[in-house]
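Right, chain A next:
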Amino acid sequence: MDRAFKALLERKLATWLEGPVRQRHDETEVRVRAGDVPQVMRTLHDDSDLRFEYLADLCGVDTGTAFQVVYHLWSDVTPDWLRVIADGIPRDEPRVPSLSFLWKGAEWLEREAYDMFGLVFEGNRDLRRIYLPEDFIGFPLRKDFHLADDAARSPGGGVRPMDRPVPPADADATTLRRTSPGA
Partner candidate 1 sequence: MTTPTRPSLDDPALAIPVEHAGIFEPIPVPRTEREREFYDLKDGELLLNMGPHHPSTHGVLRVVLKINGEQIVDVDPVLGYLHRGAEKICENADYHQVISQVDPLEYISALFNEWGAVLSFEKLLDVEVPRRAEYIRVLAGELNRVASHMLFLGFYALDLGGITPILWSFAERDEIMEALAALTGQKLLFNYFRIGGVNGDLNHEFLSRVGDWMSRAGTHLEDGMTLLNENEIFVRRTRGIGVIDRETALRMCVSGANLRASGVPFDLRRAHPYSVYPELDFDIPTRAEGDSLARYLLRFDEVKQSLRIIDQCLHEMPDGPVMAKLPRLLRPRPGRAFSSVEAPRGQYSTYVVSDGTDQPFRMRIHDASFLHLEILGLLMPGTLVQDIMVVMSSLDPVMGGVDK
Partner candidate 2 sequence: MTAVTGYWNRLSLASRALLVLVPALLVLGGVATVALALLLPPLLDFLGANLGLVRFIIAATVIIVVTIPTAFVIIYMELKVIARMNLRVGPDRVGPFGAAQSVVHGLKVLSKEDYTPAGVDVSVFTLAPVAVFLTTIMSFLVIPFAPGLVAQDLNIALLYFFAIGGLNVVGLMMAGWASYNKYSLIGALRAAAQAISYEIPLTLSVVGVIILAGTMSTTAIVAQQSGSFLDWNVWKQPLALLVFFIAATAEANRTPLDMTEADQELVAGFATEYSGMRFGFFFFAEYVNVFVVSAIMVVLFFGGWTAPFDWPFPVQLALDPASLGIGLLFLIALAPVLGTVILALPFWLGSSRISTLQALLIGFVLFNVVAVAALLGWAFVSFDWVVGLFWMLAKSYVFVFVFVQMRATFPRVRIDQLMGFAWKWLLPAALLNIFVTAIAVSLVGKG
């Protein structure tokens, strides 16, 4: 845990922070709104005190109530991993600004997140499925995506063929397998 780094972040990112900067083990975590991601990342990348030049990971998370996009960054100014969570992306309109203007390599990571969660990254010039075939229907890592043999887990729900997904707007407690609003 790098206390000084927490203070630095609170100063630099004051405009965009949603909630406190959290620290645990070797990780420092900030939450921002999805729309603010480009400015936050630009600051983290370009600021001479921060120098987060290395994007370690970009992934989507479905909390059951909303989507998140989680970025992990590395810099030589701190021994911690920096986790930036773009929180509260609505399930029925999952739009996030793309990061490919800063790290071109994020293009494929965003394609993967689109493939698995249906997150639309605005500004990504190659947003198509990367693993699954083009004609695949549904986004498999969403919590309301059930495979046929998932019926055993939720007998009340019965078998829901995966080619007829429940639209996210209609998702309710029975279609969502698990929710974790605190994630």
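Basis for inclusion: all candidates are chains of the complex that A comes from, given by their letters.
Definition applied: a residue touches a chain if its C-beta (ideal position, glycine included) is under 8 Å from a C-beta of that chain, and two chains touch if they have at least 3 such contacts; residues count from 1.
Computed from a predicted structure; not experimentally measured.
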(request) Scan 1 or 2 and return whichever one touches chain A in the complex. (result) 1
(request) Mind listing the chain A positions that touch candidate 1 in their complex? (result) 24-27, 29, 53-57, 59, 61-62, 70, 72, 74, 76, 79, 81, 83, 102-109, 112, 116, 125-133, 140-141, 178, 180, 182-183
